[in-house]
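One structure below.
With one protein chain held back, the other chains of the complex are shown just where they sit.
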Amino acid sequence: MRHICKTFNPGTVSEVPLFRDFNLTLRRGSFAAVVGSNGSGKTTILNILCGSVTPDSGEAAVAGQEIVGMPEYRISRFVGRVFQDPAAGTCPALTVLENLSLADNKGKRFGLSGGVSRKRTDFYRSQLELLKLGLEDKLDLPVASLSGGQRQALALLICVMTPIKLLILDEHTAALDPKSSETVMELTDRIVREKRLTVLMVTHNLKYAVGYGDRLLMMHRGRIVLDAEGEAKRALGIRSLTEKFDEISLEAGNSV
Amino acid sequence: MDIFLGLANNVLTEGLIYAVMAIGVYVTYSVLNFPDLSVDGTFPLGACVTGALILRGANPLAACLVSFLCGAAAGCATGLLHVRLHITDLLSGILVMTGLWSVNLAVTGGTAVLAYFKDPTIFNSGFGAALATAAGDWGPALLALLCCAAVKLAVDLYLRTKSGLLLRAAGDNPQYVVSLGKNPGNMKILGLMIGNGCTALAGSVLSQQSGSANIYSGTGMVVMALASVIIGTSLFGRLKALRATSAVVLGTIVYKACLVAAMQLGLPTNYLKLLMAVLFTVALVLRQAAPSGRGKKHVDPTKI
Partner (left out) sequence: MKNILKKMLAVGMAASVIATAGACSSSSKSTGSASATGSSSPVSSASAADTAGASSAGKKATVGVIQYATHPSLDNCYAGLKEGLKEAGFEEGSNLTIDFQNAQADNSNSDLMAKNMVSKKCDMIVAIATPAAMSAFSAARNADIPVVFTAVSDPVSAQLVSSLEKPGNNCTGSSDVLPLDAQVKMIRAFLPKAKKLGVLYTTSEPNSVSQLKTLKEIAPKYDFEVVDVGITNSSEVASGAASLVAKGVDCVNNFTDNNVVNSLPVLLQETGKAKIPVFGSEVEQVKNGCLASQSIDYVALGKETGKMAAKILKGEAKASETPVYVVSEGKPVYNKSVLGAFGLTLPSDYAGAEAVEASK
């Protein structure tokens, strides 16, 4: 069984020295939630793992594959990412069917064969039914006409349609209204469980951080200040988490 | 009536030839979202390469093909400037257009005009000649129609393939292409190659139709092509029955028709450009008034 290590010691120096000898290892199949104040570095971790930011030094690996220095699009073949902005994860001008056809082809050659395969339409339909959002009837509609929640759900589906080693959720419910947020979060949980994915989720929503996943990380100014796994995590209540969060937020507020 | 038919013949012939270029600009501007100004240089490139080749005895069809490839190379240059050197899209096009001026002069051997009235072209030899004898005055228009239809069908088919779909995605949301594991920069280069190839082909066909190649023939082409694309998609894009490429072809013909009508109605030539600007503006306004409301309307090229 492969043991997924994501070890990285980046000593990133931006205007503010963010990471000095930062280490994080995530076990395969683990669903980790990351919370933290602004500027704590949680988004930077995601960026490093996706390849859009390169650390000054140190290594990072996903499933044993070194990713530092690899171009972003190549990393995307085995690392999926759902963005905060619902518009970023799909192509608004293309139809749902076209988006899914493209996603289906991820990792394979985009040659001169037919773009949209009618044969796979049934498969797409079944996948969309899992989302329980009624999207299976909207295959030929352009994605621009879907709501934010529907788009994020679609983006999620697109990410996981092909096998990936790591799923990154970048505050993916932050831009949605509360009802859609709930729906998408439940969906996320269901999909992650079914496909047994390894997930790293960044969120501002402490309720979700506590309620979902088997590991909780709280970050502050480039360091992990809280790391609760399994039992310890379940024992955490929202209140204690909020207190701890206030502590560090105040600190950040004061120091700024 | 005779004269009207004659004028219509002119409009159709020229409109259909320029439509080939408009289709190319449609691919770069509408699908790929890349305003490519190098068209002013690629159009005469096709003409000059054709002139140079035909004067050396080349087969006119081969000249067309080589022109397309040269245009594709120019598009590749623009793409590389943009993707690898991170120069903005506008400037990349301008740089290539400027550079092509010298390339065109080199191709013609330093003169501004290459005349080859007596040499075989696609219009007066082979199939083209047969068409001319069969259809008389309408021969060239028919041949232009065939060329345009061929290019249009090829582009339509391409946009329905996986690669074409990816191209559309690259123009719509490059981040999506990245998340698919592909480099959007490469798709941009490919799209530019197709677009400029079509433009050079249009230059080649037009030059063969008039029997001479002129390095100044590219001036104002980008405006004409963009106007055709926008007029076409504004006026005809809403019709569900029409693919976007067809709309663009019709747009070019409408543009030319307005030009000829204005000339015939006695509009002083000085004001022609003003007329075209007015028409262009009207088309843009109509487009923005579209019910879908998006600033830049993406017309689905595969819709039947």
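Note that the chains take the letters A and B in the order they are written out, and that residue 1 is the start of every chain.
Note that in this section a contact is a pair of C-beta atoms (placed from the backbone, for glycine too) under 8 Å apart; a residue touches a chain by one contact, two chains touch by 3 or more.
Keep in mind the model is a prediction, meaning the values are calculated, not measured.
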Report summary line: Within the entire complex, the undisplayed chain is in contact with B
Query raised in the report: In the full complex, which of B:37, B:103, B:193 or B:215 touches the chain missing from this view?
Result: B:215
Query - Chain not shown: contacting residue from B:74, B:131, B:242 or B:259 - result: B:259
Requested in this report: Can you list, in ascending order, the chain B residues touching the missing chain?
Outcome: 1-4, 6-7, 9-10, 14, 101, 105, 110-113, 115-118, 210-212, 214-217, 219-220, 235, 254, 257-266, 268-270, 272, 282, 285-286, 289-290
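Here, only the chains that are shown with their structure count from here on.
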Report task. Please work out the Cα centroid separation of chain A and chain B, and write it as a whole number of Å. Result -> 43
Requested in this report: Would you tell me which residues of chain A are touching chain B in their complex?
Outcome: 71-74, 76-77, 80-81, 83, 87-95, 98, 101-103, 105-107, 109-116, 142, 144, 158-159
Query raised in the report: Touching chain A in the complex: which residues of chain B?
Result: 158, 160-166, 168-169, 172-173, 175-184, 294, 298, 300, 302
